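Removed: one protein chain of the complex. Kept in place: all other protein chains.
Every chain is named by a letter (A, B and C) in the order it is written, and numbering of its residues begins at 1.
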Amino acid sequence: MAGSTFGKQFQITTWGESHGPALGVVIDGCPAGLPLSAELIQPYLDRRKPGRNALSTPRKEEDQAEILSGVFEGKTTGCPISILIRNTSQHSSDYSEIAGYYRPGHADYTFDQKFGFRDYRGGGRSSGRETAARVAGGAVAALFLKELGITVQAYTESIGDVKINPFSCNFDDALTSPTGMPDEDASKRAEELIAKCKEESDSVGGVIRCRVTGVPAGLGEPVFDKLDATLGKAILSIGAVKAFEMGDGILGSSSRGSQFNDPFCDRDGRIGKMTNHAGGTLGGISDGDDIVFRAFIKPTPSIYQTQKTVNKQGEEIDINIKGRHDPVIVPRAVVVVECMASLVIADAVLCSLGSRMDLIRKFL
Amino acid sequence: MAGSTFGKQFQITTWGESHGPALGVVIDGCPAGLPLSAELIQPYLDRRKPGRNALSTPRKEEDQAEILSGVFEGKTTGCPISILIRNTSQHSSDYSEIAGYYRPGHADYTFDQKFGFRDYRGGGRSSGRETAARVAGGAVAALFLKELGITVQAYTESIGDVKINPFSCNFDDALTSPTGMPDEDASKRAEELIAKCKEESDSVGGVIRCRVTGVPAGLGEPVFDKLDATLGKAILSIGAVKAFEMGDGILGSSSRGSQFNDPFCDRDGRIGKMTNHAGGTLGGISDGDDIVFRAFIKPTPSIYQTQKTVNKQGEEIDINIKGRHDPVIVPRAVVVVECMASLVIADAVLCSLGSRMDLIRKFL
Amino acid sequence: MAGSTFGKQFQITTWGESHGPALGVVIDGCPAGLPLSAELIQPYLDRRKPGRNALSTPRKEEDQAEILSGVFEGKTTGCPISILIRNTSQHSSDYSEIAGYYRPGHADYTFDQKFGFRDYRGGGRSSGRETAARVAGGAVAALFLKELGITVQAYTESIGDVKINPFSCNFDDALTSPTGMPDEDASKRAEELIAKCKEESDSVGGVIRCRVTGVPAGLGEPVFDKLDATLGKAILSIGAVKAFEMGDGILGSSSRGSQFNDPFCDRDGRIGKMTNHAGGTLGGISDGDDIVFRAFIKPTPSIYQTQKTVNKQGEEIDINIKGRHDPVIVPRAVVVVECMASLVIADAVLCSLGSRMDLIRKFL
Partner (left out) sequence: MAGSTFGKQFQITTWGESHGPALGVVIDGCPAGLPLSAELIQPYLDRRKPGRNALSTPRKEEDQAEILSGVFEGKTTGCPISILIRNTSQHSSDYSEIAGYYRPGHADYTFDQKFGFRDYRGGGRSSGRETAARVAGGAVAALFLKELGITVQAYTESIGDVKINPFSCNFDDALTSPTGMPDEDASKRAEELIAKCKEESDSVGGVIRCRVTGVPAGLGEPVFDKLDATLGKAILSIGAVKAFEMGDGILGSSSRGSQFNDPFCDRDGRIGKMTNHAGGTLGGISDGDDIVFRAFIKPTPSIYQTQKTVNKQGEEIDINIKGRHDPVIVPRAVVVVECMASLVIADAVLCSLGSRMDLIRKFL
């Protein structure tokens, strides 16, 4: 596969460039009978869309989801669901210049090396705008999981050196916080940092944490398709993500076994774990605990400072990037992380429990 | 796929349990004409095999590779290569006890939840011994890459809180160092730490860094099958790995764009980069620079201290694990990391350049 | 995969129902640099579209291809190509009745069994209209093959008991013949037969033969992904096709080895075959000769006679189907067969020669 398809049984295929007429996704394998409409998908797209507040690019995209197939009388039919999102706010002229040189931190050079030429307008297929299609697809997965009592919730844990205090958080606030931080105080400090970055024509990175609750024990596969591995792939395939951690995996690498092992215990008559350093999987299979992971996001590569680079002829030049760019990607990436995680869990459900809603419900 | 197959064009399928008669791998898609023999594979298996020194389990496995198909007159035929590794040092009786309870940090509970019962002897399919088959498969990928001038080299960067000094390393020493550390001084301190862990009936984790050199620009796919994502999946599918980082991805999440962006430059008439924070990919596609990543490895879950857990009936109990276990997995995992990375790069080569050695050579 | 995706490296994903707003296809893996436009695709869709002549359904669909992504400055970019075809001539009211019963020869019953309910309008996803999306995708494959000097040409060999005389054919006439028969005399007799079927409120089946020329020797895989097998799957996945034959395979089953074997010979200094009973493959791999196969197509299941069937409650009833249906599917299926064959060959090219147009050209 050429890499625009994700998932085995619950599968999405995305398409579209930043400055083409539209982007979209085809969701194949979603079980029949799930209530679905554009209205149910829209809140996910709204969380990702630019221009919601001062922190993000002034570019305004409506990002309206249009469902073209796979839904009949308000329910999924089991056949592919095609969702279209029109591009409405393209300023392609901003990009004519970049046709001739390679922006640092962007895929301009590698696309030219791979494909021989590229749609340079706004980064084309390599633009972060591509994630709108993932979100539309992942929203369907999230809605499917919700039906089964499984929820996926991500939030911003840090931006630059500003970290939330996990003990003073209301995690639902992540949905309304401009930074995605569920900690009002930290969020304000992060806003100040972002404002400073903007002033300095710079950008900043951050960390997103995600928690999946309600996953039954026994999902995932033992060897190459461990839940950890598939989640890792899903999250690392998001453009700006450069590291992935299950549970306390990074800390674990400098810990002792006696600290990192999670003892099993009796939790109200069911088997549970006293701690969850593992992040909800053992041997790559869900253990019934929350699935917890983190995504490490690099600073937006588009900055307004003069940068050194080369042109297509390989000559060293100084450039000043134009266009409208987020000084930080993290807040808008929170829902992208949720959606990719939803796709992984939905796929694991189908691989294990099949594609019939009646049968899946019998198990869960 | 049920998860014992990895790769699209250069593909391996592994099988085997810790205490069955044998383990093995089928490599499908390896181009024809590659010189191959059991002797060429053996050094890779030897680097992984237990009992090489005082740091690892006293269990001794010969881990002899037997090639059963796909090689004719010393060269690969393009047909599946089946490699068999016999299990020779099983003490299954060590494990009869664990049939009835769930070891913390192990997959006993999740296997029972997924499959209804399990081969409990030595962890069965979830044993680290499974990686022997990956190494046999990955060795073939590594040999293929070597033919193309691509080398994959991993080493231990840290064990517990002992870190190498990257400026005083000879990276080739990783092959002979008992800890996999290419820094004699750090390695000695790590040995002391491991000895202390053993004494305290405890275990410890660590970090492995891997570098792939000679990868041409333009490999990998733009969206879901980014090289970062596929490498991440490959590495996170290794049992004890709980986090993955491309380049300086973790540090990048608290950095500025002006720090993290790698400026392009003219390097002796070819396009290069002044720094490599990205780790050798841009937009998921190789940029011609070294591909660099890290794997974070948890402490061995089998420790000889009394641990709390539950039995199959869900009753809380205290257990004392028997058997022969490594106090640290890291040194033996170095070659596993190399092998998984080799599989990813070999697959990316084939997806882009096809499966004919003559044509691949024309490009490279 | 849930079955709306076809191909490994040159891959299409289709979506859409007979009476939804649109149908479409996403083509992933098409090499970059191929000239492409809606105008180049349209002739393929025109050959399939209904209402072209008296032989087909009076339903008129414009079937205009709209390219939404993957093409920049008139050439493919290597990124997914999304093509949209709007539905413009739906008379959904014709179908309200069929919601309650199961038409013989249709998928009404099996969709209800699989999905629990169905979009009954015009057959929904199981409608022959679904093939419009395949044709749009296959057209891109055919254009790619044309660039490489490979041509795919199908024609109607028989309708009912009317057969062409292969010795008095001009195969290019298939493109303009109303029956798809490249034999004027046979075509006229077939038209008469079809007219008679219409009169009798009946329908009729037929056979399509396809020939692929210019395929280099060495494409395809030896075991499960034999070219024969993949072509067979591609063709048998077209709704009305119920049998598939490579070369003279059916006759071969009652022949002797001395008759069926194709002797190799020297053909102008290159290795050729004296005959081609095998149909252009040996051991599942192309032998450099023309690839020749046949598709056997069942009569249109929608006939205007009173038919016996059951309603959703399982009660036996008599029905009279309404709507606008072709008395014979064969003429419109010719281009569908070509397109599916093109997809298989294009995929085999990429699997063997990679995805870089420069490298593929070096080989061919």
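Following the convention adopted for this analysis, a residue touches a chain if its C-beta (ideal position, glycine included) is under 8 Å from a C-beta of that chain, and two chains touch if they have at least 3 such contacts.
Remember, predicted model here, so these are calculated numbers, not experimental data.
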For a quick check of understanding: of C:G33, C:P299, C:P331 or C:G354, which residue touches the chain that isn't displayed?
C:P299
Looking at the whole complex, which of C:A99, C:A195 or C:C265 touches the chain that is not displayed?
C:C265
Which one touches the absent chain: C:P50, C:G180 or C:G288?
C:G288
State which residues belonging to subunit A touch the missing partner chain.
8-9, 79, 222, 350-356, 359-360, 362-363
Go through subunit C and note every residue touching the omitted chain.
1-6, 8, 14, 102, 104-111, 113-114, 125-126, 130, 158, 160-161, 197, 202-207, 216-226, 228-230, 232-237, 239, 241-250, 252-266, 269-271, 274, 278-279, 281-288, 296-303, 305, 307-310, 314-316, 352
List the subunit B residues touching the unshown chain?
1-5, 8-11, 13-17, 20-24, 26, 28-29, 32-33, 68-70, 72, 75, 77-82, 84, 114-119, 124-125, 355-358
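What we mean here is this: only the chains that are shown with their structure count from here on.
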With chain centres defined as C-alpha means, what is the inter-centre distance between subunit B and subunit C in Å?
45
So which stretches of subunit C touch two or more other chains?
8-9, 79, 355-356
